[in-house]
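There's a structure below that I have some questions on.
Every protein chain except one is present and positioned as in the full complex.
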Amino acid sequence: MGRNRGTDVTDGPLRVQIVGATGYGGLGILELFLGHPGFEVSSLLARDDAGRRIDAVYPHLAGRCELVVERPGPEAVGSGADVVVFATPDGVAQGHAAALARSGIRFLDYSGDFRFRSSGDYAFYARAHPAVLDERHQAEELLERAVYGVPELSAGSLREAPIVGNPGCFAIGIILGLAPLFEGDLLADREVSVDGLTGSSGAGKKPSAAHHFSHLSDNVVPYRVFAHQHVVEAELTLARLGAGDGATLHFVPHLLGTTRGILSTMHARLKRPTSRDDLLALYRERYDGEPFVRVLDGLSTLKGTAGSNYCDISLATSADGRHVVVIASLDNLMKGQSGNALQNLNLMFGLDPAAGLGRLPLYP
Amino acid sequence: MGRNRGTDVTDGPLRVQIVGATGYGGLGILELFLGHPGFEVSSLLARDDAGRRIDAVYPHLAGRCELVVERPGPEAVGSGADVVVFATPDGVAQGHAAALARSGIRFLDYSGDFRFRSSGDYAFYARAHPAVLDERHQAEELLERAVYGVPELSAGSLREAPIVGNPGCFAIGIILGLAPLFEGDLLADREVSVDGLTGSSGAGKKPSAAHHFSHLSDNVVPYRVFAHQHVVEAELTLARLGAGDGATLHFVPHLLGTTRGILSTMHARLKRPTSRDDLLALYRERYDGEPFVRVLDGLSTLKGTAGSNYCDISLATSADGRHVVVIASLDNLMKGQSGNALQNLNLMFGLDPAAGLGRLPLYP
Amino acid sequence: MGRNRGTDVTDGPLRVQIVGATGYGGLGILELFLGHPGFEVSSLLARDDAGRRIDAVYPHLAGRCELVVERPGPEAVGSGADVVVFATPDGVAQGHAAALARSGIRFLDYSGDFRFRSSGDYAFYARAHPAVLDERHQAEELLERAVYGVPELSAGSLREAPIVGNPGCFAIGIILGLAPLFEGDLLADREVSVDGLTGSSGAGKKPSAAHHFSHLSDNVVPYRVFAHQHVVEAELTLARLGAGDGATLHFVPHLLGTTRGILSTMHARLKRPTSRDDLLALYRERYDGEPFVRVLDGLSTLKGTAGSNYCDISLATSADGRHVVVIASLDNLMKGQSGNALQNLNLMFGLDPAAGLGRLPLYP
Partner (left out) sequence: MGRNRGTDVTDGPLRVQIVGATGYGGLGILELFLGHPGFEVSSLLARDDAGRRIDAVYPHLAGRCELVVERPGPEAVGSGADVVVFATPDGVAQGHAAALARSGIRFLDYSGDFRFRSSGDYAFYARAHPAVLDERHQAEELLERAVYGVPELSAGSLREAPIVGNPGCFAIGIILGLAPLFEGDLLADREVSVDGLTGSSGAGKKPSAAHHFSHLSDNVVPYRVFAHQHVVEAELTLARLGAGDGATLHFVPHLLGTTRGILSTMHARLKRPTSRDDLLALYRERYDGEPFVRVLDGLSTLKGTAGSNYCDISLATSADGRHVVVIASLDNLMKGQSGNALQNLNLMFGLDPAAGLGRLPLYP
């Protein structure tokens, strides 16, 4: 099992295992690791496509990676790895967590399994999630050791975290977009209306009627109005910021006929009239030094971040300065998933937080 | 000039002239007239492409219309027509209005020229519109004779209207989506946050950087935040509904990488907790008998109305019943422009309001 | 069962039953029938979604059709109908054919079941089709009574045909594009290279990896090179034209990231140098009077036919006049399926071949 690595990198690259390697999330972080000198992918595990070479599953990897996908049996998880990335649905990582903790192997999980500090919060989330059937957590004793991985909020605690829960793709844009307002107690009522627009890739590679090309192309499809599970983690995170109490998000997700990106437009009332310039200054100070949050002069666009790890934030205020609009754009598979995960991993292992994340947005 | 027709249709089809016939708006209503027994297109006027056959300008019309586009000189406008449709930008119709009025020729205009009842309201609009340079109206004495053409609000007055101002594409969806709430005085503060998503065709056929394929494809581009000119007519219209006073829209338009459709998601607070079922019942009663407003069981989608004259409305309420979300979808070139225009024309001339508007949405 | 109708329409509209009504093909012809005075849809049968209202399955039909989908048991097929449309995959219609024939109910089938005149030709096709497992036809005695439904080639025989096999979506564009060259014996070797580009809707509404939005969006995916089953019917049909013998198509289908349309570009060598003008004249003479074949001055485009029943053909010749390129565009769900089916049905029942097919292309 693991070599109890976790504080420095003197023995060559860290050996990382990806569980759920053949989904879009596993693919995303595999590609990032291929260009990162600090990590070496030691094994790919996945139920689907086990036994196949990863470049047969994803032909665009031809010439870049020839690893064979292995079955994710209990003995395989963590084997030969310094760190494990679970690019798996809810419920998987929590089943392996205790064994990994005993072996001293740190891990990061993409799902909601380790995004919450208490079993109560987890249960609340689980009830909101249409695909999570059991609201009891299988490793609830480990929840307090897990860190919710928004690097811009938690960089310090990530350094020693044995477990990191990577945020939901909608949640991270909403949190980054609203954090300065909550931290500064600028809102009239800690209540925000959010319209989130997402590309299809957030739903993964499994075919479904909602993501069938002929249906989704040229379409906009609202779904789970007031009922998206990412609201739970965003509200809980924002609620702790500033001196006020609570946070309410009225969230309407919309599925777009495009593959990549999330753009969330957020409306809130300000306690007192404030100019756009003052808010811009506040945001820029807040995110100064953060490599992946850009506070724009102009307006965020979906394609302005596609393929990169950036979250682009822009602001507008009404003529009377009482209503603020925040627009946050990110690539749901990068800052919304794999890119943010790597940023977390870099921080966990004392590496440059931006290492391996230099990809520019693909424009046009 | 005109035969002073306008109240009935006993002499064969009405002769209609389209000014601005080679833009998307002119094309749209031309196509509708081609399938409508009550109208006969007598002439097509346009500055661009004058002298060319319309099926050379738009090859998809091959075999369907061979009219030659003529120059829109002052003497040409209205000539030989019972009714004129101005599918032109702001400022054109008002220049011809007095002459047409003198000749007794009724007309409908696509632009903002005749959407306002007073020169003050018009000036307010003109200042908000980036392309309108002069806030003085050239035919202000006619403004009080014009009807703002939302058939679901003004069917009665359309019957005799000599002039109809066809609404803006964003405005009509917002108005139809919110009218029952304002009429019933259900809102806490007559203030609504609106995120509007629009396809590119609303901007017409003139090439521009914002509508360049390589830029817009797979993109979402917010623009004119708090500053879109359609807000003016929507706020003025909603302000008059119900017993309350005023209406404030916090409107963020977003340009999508798709050609057709507008989907607007609207957030408001309710005076008192209300169930979704109660609101659905209210909306269904309100729009009972309206041929083109559908209050859906499920959620509106962009493609669910594409190519048709429908406006599809759906509703959701928060768990505490205090926050309502209304989602309105329509085809910006149909219910948002040509289709609504024909519905108005049908009403102006005492025809079945749905005549010539039977096209189903094009799905998939 | 049927009223043995089939030669005239004096008793009100023909009652038509759609089998496979909930697929895109069934939906397409249902929508056309809703606007056609000569037909009345008497029942919708489908295995999927039986028991649901069709406007629940397809919400864009709200307000237009409330029929409930019924199970397609053997007793249900043909019941109460003057004519049956099988919008079903290969193998379904042939199982019901004998019973319908005994009842004197005429039918049209979308699949390959009745596109071939002999069991030998059918077996050849069946072996080429990846989804047809049994090369023996279940109703081979009826094959000689079936007509292959290309109205522009077979209008006469359709009038009395008890059974019509509607062509494959690729096949009809290739046949219409090449028929004049084969009929006139203009080709050097009766051999044509064809690159076919198709939207996703031809594959129907069933989700699959190949038609998953995130995969197909912005993609072009060649498939079944030299092995597409539609080649069989196209080669057999072209082989019979002109004085020559045989026909060879080197066909490469490409799946595009768009929903509707097929554009096929066809390359061939001419026996003797010929000008584009001479070929245009030949094509225009050949298709004179055909309501749905347009020989264009310019070049065919995919969107130029979308939503309509047109097949748009354009031509180019090399500088030396020895190489000809034919480009045929059509909407795969209209002239490539439902629209052509209705054209066939109109001819079968002595109606205007263009009845119910007036929809213009949806542009832009």
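Going in written order, the chains are labelled A, B and C, and every chain counts its residues from 1.
The working rule: a residue touches a chain if its C-beta (ideal position, glycine included) is under 8 Å from a C-beta of that chain, and two chains touch if they have at least 3 such contacts.
Quick caveat, the model's predicted, so the values are computed rather than measured.
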Inset, instruction - From the listed residues C:Q138, C:S154 or C:N219, report the one that touches the chain absent from this view. - result: C:N219
Inset, instruction - Among C:Q17, C:N166, C:T258 or C:N346, choose the residue that contacts the chain missing from this document, as touch is defined above. - result: C:T258
Legend entry - Residue among A:Q17, A:S111, A:S264 or A:T305 touching the omitted chain: A:T305
Inset, instruction - Based on the whole complex, identify which of B:H211, B:R224, B:K271 or B:R322 touches the chain you can't see. - result: B:H211
Inset, instruction - Against the chain that's been left off, what residues of chain A make contact? List them. - result: 24, 27, 31, 34-35, 56, 58-64, 201, 205, 217-218, 259-260, 294, 296-298, 301, 303-308, 310, 312, 358-364
Legend entry - Missing-partner contacts on chain B, residue numbers: 24, 199-201, 203, 205-209, 211-218, 257-259
Inset, instruction - Determine and list the chain C residues touching the chain excluded from the picture. - result: 193, 195, 197, 214-215, 217-223, 225-226, 250, 252, 254, 256-261, 263, 265, 267, 299-303, 306, 314, 316-319, 323, 325, 327, 329, 364
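The rule we apply is simple: only the chains that are shown with their structure count from here on.
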Inset, instruction - State the chain with the largest centre-to-centre distance from chain B, centres being mean CA positions. - result: A
Legend entry - Between chain B and chain C, centroid-to-centroid distance (C-alpha), Å: 37
Inset, instruction - Provide the C-alpha centroid distance between chain A and chain C, rounded to the nearest whole angstrom. - result: 47
Legend entry - Rounded Å distance, chain A centre to chain B centre (Cα mean): 41
Inset, instruction - Identify all positions of chain A at which a residue touches two or more other chains, and write them in rising order. - result: 214-215, 217-218, 257-259
